[in-house]
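Presented below is the structure to which this report refers.
One protein chain omitted, others in place.
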């Protein structure tokens, strides 16, 4: 039992790394101090719940899948797109297996199943979570553009092309025409 | 329909503020550049799922409640503890009502119900989410202590006294004896 | 006597919080790492002296009033404009009373009278200090605009409309047409 | 007249540099991201007013002198102590003369007289302002020590030896025995 | 010819990424905002020259090898140690080949030969450069320790065990007993 608690606490500390690991892709866009993986993950999980609500999927499940979608980066860091030709994409399931090894059974099963379902992309909830991941990046790209960053078009376009739910696509279309701050003035 | 999408996109931009708003309490502990509210929220939601799994509650629901628990801070900022005597605590439900006003029905209902359930603290999932909020702060306090910050004891103690699930308490006991980084050496 | 010194030292440490507390309003404009309340206060106090000199008021008194105008934020943080509908504005005099409780008589009286005079806005020096507060924000808004931030117009306009001395208005008109850095090239 | 306003606005922008220029001495102590010159100046001016109140001097005048005491650093930066053997200390009055050249007469005279009085160190107000400069550094050194920085003793000791008012010395003695945060717990 | 200049300028911009990419290993030690790869590379190259001078090797050559030793990280980022089990180490020579593809012949040959020599570790200059890489990390670990970071022992020990020149080992022994700042007091 105390070992269970240690496993959970140790996993909690490992997840804390995501509060420090930066979203490395933005360094390529010239952003010196980009947001953390945790910053990204929070909004992705919130958007996953909203997209799922509109798509008729289970919002809590979609949010849960999004919550673990980048947790493997405590071990590998956030690999930038340019690493593609040089590094074989690591298997998220294998990293998750190692990360959750000392968790008590119920927690371990919870996390592993969430990662499995997200990676398989077969359920509607997994697709909502994946769209949320892309959409979060699109919103952030527009926010950086409004903060003066010159070359965010590539990020915006690649996100728009990679959305699979109707709700995700509709939010993206609205987001690119809307100013990040205009909600304040309505 | 496009208005729905605008409402969702605008809400997404408002949630983006949580990636910039700092957890202001740490300024009192001497931390110059504390983590964001989003950083805190991600780990709180993950811990909520784990605690719920161990407590026999619904992990996805507990995580969903935790995801929205500080979202009112886009409007008020993160009020430090010392503000207590001077400011009446704002009503989270009223702020949430305003924030979700332009959302389509299903999304609006989702967020409002999650905030209602969390604030009422009547379900086991709400109690797991609340414990996760406190536990996240405790883990962060130990992490700041290991980064050299002198006066984190008050934060650690206040978090330990304010936990209501058995799992939350057991993780806390393990966390204060465990080093944030010792998981790497096991 | 040693108690007096402890009161002064403790107050000095409390004022140090203003070096860490960020000017939260800029988070709404998309600025990730805005300046501290202390940063703002220094220039506001300097501008108060200059405005007072031009208006025929007492420059040292105007500067002194400006120096304490945001010191209550050690207790409440910097409340953003959007908090308005949800939080009753705290009474600066009450917070100042608490902050200065352990100061020796002369220091306590000095700070309390300065806050009283500033808040009453009845003397010319108080009006110069208030204009300096607004003007400092206007200069900062133009500086952020030149650093790439997209939506600073609202800040600039609201500051311009809220100036009450002739000198404050004239500096504002010059500031918006002048580049923050053109003084170097003259 | 519009030229006067331009002179004042341009000077306001030049003073804004102090919000970005870092207190370079702390880099030698291993602090990566030290506070700005403006951060230091605000608390120095506040302390100058408090010391003057206790010493029976004019608090507003002492604060005004402290407000301009480092403003020459918009031109030279903050020269670290180690530069001593290699650089002749620049004349603050000469830099101030250049900085205030385009100010209208009353503002120009105000700033130049303040710098003259501070540098001459002949009035009690100037001595209070100078002590405040040293005391602010001492408080900051203790704050950095409590944030984990190892080698702040030299800064603390050099500040203690360089105080000339009785009040300044008494606050320093209290400050080194008091914790920066213990005011919260009293 | 203009194409040559474009190749060189483009390569210069790619190298600029190293000023933004953080040394990710320190996130594991709890450092929130670690230094850049460029920060590390400068001191590594300087140390390589010094070690080579003492070892009777060619200092300029050793420095040149160190200057390119992490440049592949513009494509892959700085992979943390914990990525080892999940990612096959990318081939530096292959990345360098791609990075230098558009350089004019002499520049391309220069960089490729430097990377080849460094990776082969056959010359004394390559061994000096490699020791400089480790030694730079050791010095930084002691600097972070003195800034309050709790768990730097692992970094210090692993660096000490991985030095291959006599000079490198002697500097390491001196460095761990010496305070980073005591040079100022001599």
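Worth pointing out:
Each chain gets a letter, A, B, C, D and E, in the order it is written, and its residues are counted from 1.
Here is the rule we use: a contact is a pair of C-beta atoms (placed from the backbone, for glycine too) under 8 Å apart; a residue touches a chain by one contact, two chains touch by 3 or more.
The structure presented is a predicted model; accordingly, all values stated were derived computationally and were not measured.
For the chain excluded from display, the touched partners among the shown chains of the whole complex are A, C, D, E. Considering the full assembly, E:41 is the residue among E:24, E:41 or E:152 that touches the omitted chain. Listed by residue number, the positions of chain D touching the unshown chain are 17, 20-22, 24, 27-28, 30-33, 74-80, 82-83, 85-88, 90-91, 94-95, 98.
Within chain A, the residues in touch with the undisplayed chain are 28-33, 82, 147-151, 154. Panel shows chain C; residues 33, 143, 145-149, 179-181, 184-185 of it touch the chain omitted from the view.
One rule holds for everything that comes next: only the chains that are shown with their structure count from here on.
Interface of chain A with chain C: the two copies contact each other largely through different residue positions, with under half of all numbers used appearing on both sides.
Chain pair B-E has a twin interface among B-D, B-C or A-B; that twin, with over half of the contact pairs alike by residue number, is B-D.
Interface comparison, D-E versus C-D: the pair with the greater number of contacting C-beta pairs is C-D.
Centres computed as Cα averages put chain C at a distance of 18 Å from chain D. Each chain gets one centre point, the mean of its Cα atoms, and the points for chain A and chain E are 31 Å apart. With centres taken as mean Cα positions, chain D sits 46 Å from chain A. The multi-chain contact residues of chain D, meaning those touching 2 or more other chains, are 33, 143, 147-149, 180-181.
The touch graph of these protein chains has some other shape, matching none of line, ring, star or complete.
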